[in-house]
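With one protein chain held back, the other chains of the complex are shown just where they sit.
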Amino acid sequence: MGKVKLDEIDHQILDMLIDNTRTPFTDIAKKLLISAGTVHVRVKKMEEAGIIKGSSLTLDYVKLGYAFIAYVGIFLEKTHQTKFVLERLNQIPNVTIAHITTGKFNIFCKIRAKDTTHAKNIIFKIDDIDGISRTETMISLEESFNDKKRLMHTIFNEL
Amino acid sequence: MGKVKLDEIDHQILDMLIDNTRTPFTDIAKKLLISAGTVHVRVKKMEEAGIIKGSSLTLDYVKLGYAFIAYVGIFLEKTHQTKFVLERLNQIPNVTIAHITTGKFNIFCKIRAKDTTHAKNIIFKIDDIDGISRTETMISLEESFNDKKRLMHTIFNEL
Amino acid sequence: MGKVKLDEIDHQILDMLIDNTRTPFTDIAKKLLISAGTVHVRVKKMEEAGIIKGSSLTLDYVKLGYAFIAYVGIFLEKTHQTKFVLERLNQIPNVTIAHITTGKFNIFCKIRAKDTTHAKNIIFKIDDIDGISRTETMISLEESFNDKKRLMHTIFNEL
Amino acid sequence: MGKVKLDEIDHQILDMLIDNTRTPFTDIAKKLLISAGTVHVRVKKMEEAGIIKGSSLTLDYVKLGYAFIAYVGIFLEKTHQTKFVLERLNQIPNVTIAHITTGKFNIFCKIRAKDTTHAKNIIFKIDDIDGISRTETMISLEESFNDKKRLMHTIFNEL
Amino acid sequence: MGKVKLDEIDHQILDMLIDNTRTPFTDIAKKLLISAGTVHVRVKKMEEAGIIKGSSLTLDYVKLGYAFIAYVGIFLEKTHQTKFVLERLNQIPNVTIAHITTGKFNIFCKIRAKDTTHAKNIIFKIDDIDGISRTETMISLEESFNDKKRLMHTIFNEL
Amino acid sequence: MGKVKLDEIDHQILDMLIDNTRTPFTDIAKKLLISAGTVHVRVKKMEEAGIIKGSSLTLDYVKLGYAFIAYVGIFLEKTHQTKFVLERLNQIPNVTIAHITTGKFNIFCKIRAKDTTHAKNIIFKIDDIDGISRTETMISLEESFNDKKRLMHTIFNEL
Amino acid sequence: MGKVKLDEIDHQILDMLIDNTRTPFTDIAKKLLISAGTVHVRVKKMEEAGIIKGSSLTLDYVKLGYAFIAYVGIFLEKTHQTKFVLERLNQIPNVTIAHITTGKFNIFCKIRAKDTTHAKNIIFKIDDIDGISRTETMISLEESFNDKKRLMHTIFNEL
Partner (left out) sequence: MGKVKLDEIDHQILDMLIDNTRTPFTDIAKKLLISAGTVHVRVKKMEEAGIIKGSSLTLDYVKLGYAFIAYVGIFLEKTHQTKFVLERLNQIPNVTIAHITTGKFNIFCKIRAKDTTHAKNIIFKIDDIDGISRTETMISLEESFNDKKRLMHTIFNEL
């Protein structure tokens, strides 16, 4: 499919943006001894290549009252319903991640809720999607870390 | 612990930054009919309150050569090793998320790797951490979606 | 929902009633150096607030010929039948506790029976409720303790 | 072991006390057309026979801030540690019920906690008891009913 | 239901017959210093009371070409089919024992076959019974012992 | 190993003895139109060949007060302890059958006990055997049939 | 069914062909001090007896771009569909081995694919076969060895 070739400069730009997406391009330019225009061009190129898909805030869910995390394993009645069920799951905003998986579950997803009762309602909503025969829920007692920055830095150092 | 009170203006600011963290404050100000300085003050306040913990890029891992995702369930020899094991896991950058969980696993984590062989090496690294007695791995055949923006918008509309 | 505020006096009253619900209010009054009327008012207030929901005897089931305890995990055909199934379970007096649960079961309940044959009949009655697809039973070989008083005392000391 | 013989009068006394342990003996006497002294004698007899082991309040745990219920299955390293482990469990007031069970667990117990974090601490305390090799936790999303009165009435009608 | 009372003489008669059902009554009589008629009367009494249900040979299945033993756990579609399914199982002579069980299976049975292929055919016959949704098979690698005589002697010594 | 060859006469003798081991040889002889001496010789031959290993009574365990049946799956610490553990199991008369099995258990055995408490004690005795790491118990709610005669008749008709 | 009798010469011929099916018969003849014609006759005889069913190349799947191996356990809706489902599986070339099994699965098969996405498509194709209710997949992280030659040599040395 033609992997995009990134050079050393691209990596250093990504390395800085990963830690703070709002870093002004002039700051990046100064550090890398290139022009701000070059930074702009490079970032644009990576966006167009689809490597940078966007940016987002990291919020504190606990402070926002969403302290409850669970993983829900889904058994489908028939696998050809997978696509349909994923679309329905995508309409429930509390389902933040969904995977097609091997092992005993057909689909495996992550939910965030306010508390036990709220989680029950979300799980019931999932259970009621057509094509889902059963679900199993594993509750997180603590999200010990959730940090993709370490991985990103590793990738760019490694490339 | 004192939940921070956010008003309607805060929500609208967050709502815009979630979709694009680089949205200039002047654009936000124009839309909300407030001054850019107010936007700045509000964002600063939310950062100091710990609600905004930072920002990050959303990258396309597949394009970066990291197409392989797995969830690893960890059985500990003794639960009092939980903290120690989590620290060791945190030193493996391919472990992007880790939870303390109920159910059959003590710790449940997510890894990203290049391919099967790379995953094997990461899992072996995890297995070799002192205090871990066994692991079980569930491989993702497809990350169908991974999107917390829908949830964030819901939270702010709801507050 | 407005948690009721209990003061030190309330706690001491509850502390005494927990151990023996028939303790005369005059005895309580004497111990706490308050009037029996005050005890009466306080208890009434806690009843109205719904904190005290009632009182009950602790009987020896073994002596009454009900020595057999089992936990029954229930798999539903569809989760939206949960409420209906719980109502049916509630009509079987041998089902003393029922929970909506996470994990592999949809509903988890406790039954008391006379012996193996009696238990079989109760389980069959449960299995025949519409909407239940399967049950799994775990038999208690001994109820080693069943005592909520220790917890109640802890709660009141802690408040 | 000599089951105590209860007659019709005993059953009717128990039937009334089950619903409200504070029902005055004079009220019971009036209803059953016997003397209050007889009621007193009968209750005393049943207490001495160990049929009535005590009485307790039914409190609303949710209103007291204890909304979180979980069942914990315990695997022991060796079964001869059962008695020792049960004694340690009995020292944790949040463990309200404990059974020796068949099936995959050696001991099965019920805990009540304030919330997820509190539950985590209690489970860690359990995990740290000598002789326990592993635990599995099933979280209640709702205690739909917890009512032994229906059973008690059935027993007395049946006897 | 009125347990039959057996005395010391009965026990000693049973004790001898258990080891060899063909022991002549005159031999038993001689050993116990009673008349053969008494032995006859006692055995008849125990047969009529249903304690002695019959007698049977202990054959060597391996020598008869039936070396393959398996236990089959049966999941029913609905529990009310239990009786019907047991009747069908009873028509398959290779199913020598069947239980209604707790735990994950509804019915648990033992089969004897000639070899793997024969076992497959028997299991398929079981699977095809109406009302059975699934079966799980556990194969015996060796029947290490199958001997109820030790238990019988214990029972009679204990009575 | 040289399977014994049985002819039609042998089968008919076995067929009769299976149903009642005390059938006099003269009755068998009369039915088969052979001499009682021939019956005697044939039975002796089959005993010496090890095909007939003995005979036993079929007793009613429920009437004898042994109504409780359970299957116990045993996990060993190390498989080379199998023989040792089987010898220890064989010393517990309540363990009537034991198999070396495939699947999740190393050894699978059947126990008969008086009631739940008695079963608990037997299971504890099993758990305490050196080399056993864990056991899982499945309790029989009803022994629906236990009859090897149907199989035996089939074998002889088939040979 | 009449096992074919193989003599020492046959074993030695097989022993050589197992390691290299293209070994010229003249080479074999020379080593065994027999004529090439004899080798030819012996091989023909073993082919006609069905002992030698054919020959095949051992290719390096990784070098051919097929690095992904998984085992798929299949649950059928009804066992009488086994034959039908096996025929459908046999039409998917990526399913290289299929077994009818005991234990929790009805059918157990091995698949080879290019990568995770390719495997997903194959598994979906399997899931869509009529009569299959569910599948569970176990992914191989490494095929450490796949070698039947050691066994074949053992068989011939042993015969």
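The letters A, B, C, D, E, F and G name the chains in turn, as written, and every chain counts its residues from 1.
Operating definition for what follows: a residue touches a chain if its C-beta (ideal position, glycine included) is under 8 Å from a C-beta of that chain, and two chains touch if they have at least 3 such contacts.
In this text, all values refer to a predicted model and were calculated from it rather than measured experimentally.
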Full-complex contact with the absent chain, from G:Gln12, G:Thr38 or G:Thr101: G:Thr101
Candidate in contact with the missing chain, chosen from G:Lys44, G:His80 or G:Lys148: G:Lys148
Candidates B:Ile18, B:Ala70, B:Val85 or B:Ile107 - the one touching the absent chain: B:Ala70
Residues in chain E touching the chain absent from view: 67-68, 115-117, 119-120, 123, 139-142
Missing-chain contacts mapped onto chain G: 3-4, 14, 17-22, 49-60, 63-66, 69, 71, 86, 89-90, 93-94, 96-103, 105, 107-108, 112, 138-155, 159
Absent-chain interface as seen on chain F, which is shown: 75, 78-80, 82, 100, 102-104
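Here is the rule we go by: only the chains that are shown with their structure count from here on.
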Identified repeat of the A-C interface (over half of residue pairs identical), from C-D, E-G or E-F: E-G
Cα-centroid distance, chain B relative to chain G, in whole angstrom: 46
For chain A paired with chain B, centre-to-centre distance based on mean C-alpha positions, whole Å: 7
Centre-to-centre distance between chain E and chain B (centres being mean Cα positions), rounded to whole Å: 60
Contacts with 2+ other chains: residues of chain E: 100, 102-103, 138-139
